[in-house]
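FYI, not all chains are in this one, though none of them got moved.
The chains carry the letters A and B, assigned in the order they are written, with residues numbered from 1 in each.
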Amino acid sequence: MYHHVKKLMYTVRVGTADPRFGNMLLEQFGGANGELAAAMQYTVQGINCDDPARKDLLMDIGTEELSHLEVIGSLARLHLKPTKTSREAAEADPLVAIAGGGGVGLFNSMGDPWTADYLKVTGELDVDLRSNIAAEARAKIVYERLIHFCDDPGTKDALQFLMTREITHMKAFMLGLQSLGLDPLKIGHIPPTPGLVDQYFNDSTNPSENGDSDQRGPWNEGSGWSYVEAPAFQDLKKVTSK
Amino acid sequence: MYHHVKKLMYTVRVGTADPRFGNMLLEQFGGANGELAAAMQYTVQGINCDDPARKDLLMDIGTEELSHLEVIGSLARLHLKPTKTSREAAEADPLVAIAGGGGVGLFNSMGDPWTADYLKVTGELDVDLRSNIAAEARAKIVYERLIHFCDDPGTKDALQFLMTREITHMKAFMLGLQSLGLDPLKIGHIPPTPGLVDQYFNDSTNPSENGDSDQRGPWNEGSGWSYVEAPAFQDLKKVTSK
């Protein structure tokens, strides 16, 4: 038996409903890295944006994510529908079963209500674009994990579609950021304190300890770095003097 | 009169207490982009990290941010102390005044309790590093805004110190990410669907509307992009066919 839900941009097909997988799908419906989070982050950034070109970019992708919210919601609903009538299925997500009557709500897989605390909106365009690149990377890996735990071909198809679009968006946001032509380490207008900005503080481990060892790499050697040992044990006056 | 609080890594000096500014400082104490958020994001990522080199990076910076939590907390407390005794000062932050007795709590400037929903932790190292680069960019711009609204030289000094370190961390995370040697658009293991991944959907505006106009730029032209008009009005079958 096939359930069909026709969506604006994608036709969802589910073979056998799998309520525990439907519960997992809620991560991308009402979860921290899901479609509503993406849609709202970009839309609100767009409302605040004074640059008409990148505003259009933010609104295009924000609107597309809203249509994905319906796709993932319809997919989750098809998988969760048995929670309406089967006690065993209901145990996969009692909130959906008892409060939702087998229908989805804006919750994640553990029933946490969606919250605007998931969003990163600063009103500083380049900073917002960086937040969006990271957001798309997170959404991509989450879809990959869902595909990994999924057996149903129709569901996998839909997830592959949605996962692909996250890479599309990631690329668009990266190009949007590059097109601003900014130094990647220049954020805002006030420059960091010279000298201090190039000091790497080795804070987490200490010589006499036999646990994790200190590690060196491009992030703390070369590139103008000075490596400062255990700054807690020095007169930090020197560190902060200009 | 000067209030002095000696901190592990920085000596805080405040001239005149300014309760409404102290309230604003809470954004970096218990707020979404503040020091606890940074400390916890990197520490939890570090606990999950199997790569000893970048684990040390995450733990070093996570530990440094924890010491900054004390700096910003002490700074905010000095500015908020008058809320303990003055009714007018208390109106600047009634939660601090009435519930906290003039002391700080892990809240932002509007009294929202700090929540782990602020954190971005995926257990995928390159994705986490991207989230951290964005997090540092956000923290930098927030410090800049606080400096903009601040009159007290000692406070500005401390904020300049903390702001500078965010750029240090941003650079370290960028170099840590680069050192992984990954294609920036390759996240995880499952490749996106060819063809579909290069389609830019023009979703947010439509020809007949006289509002915001459609915009073109590197994020939707050139670079292999195909530009798809108003995909809601086509048979999306074609779009999703492989």
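Note that a contact is a pair of C-beta atoms (placed from the backbone, for glycine too) under 8 Å apart; a residue touches a chain by one contact, two chains touch by 3 or more.
None of these values were measured; they are calculated from a predicted model.
Enquirer: So 2 chains are in place, but how many copies does the full assembly in this file really have?
Expert: 6
Just so we're on the same page, only the chains that are shown with their structure count from here on.
Enquirer: Centre to centre, by mean C-alpha position, how many angstrom separate chain A and chain B?
Expert: 14
Enquirer: Would you tell me which residues of chain A are touching chain B in their complex?
Expert: So the residues of chain A touching chain B come out as 8-11, 32-33, 46, 52-57, 59-64, 67, 115, 117-118, 120, 122, 124, 126-127, 130-131, 133-134, 137-138, 140-142, 144, 147, 160-161, 163-165, 167-168, 170-176, 178-179, 184-185, 187-190, 192-193, 196-205, 212-215, 217-220, 223, 231-232, 236-237, 239-240.
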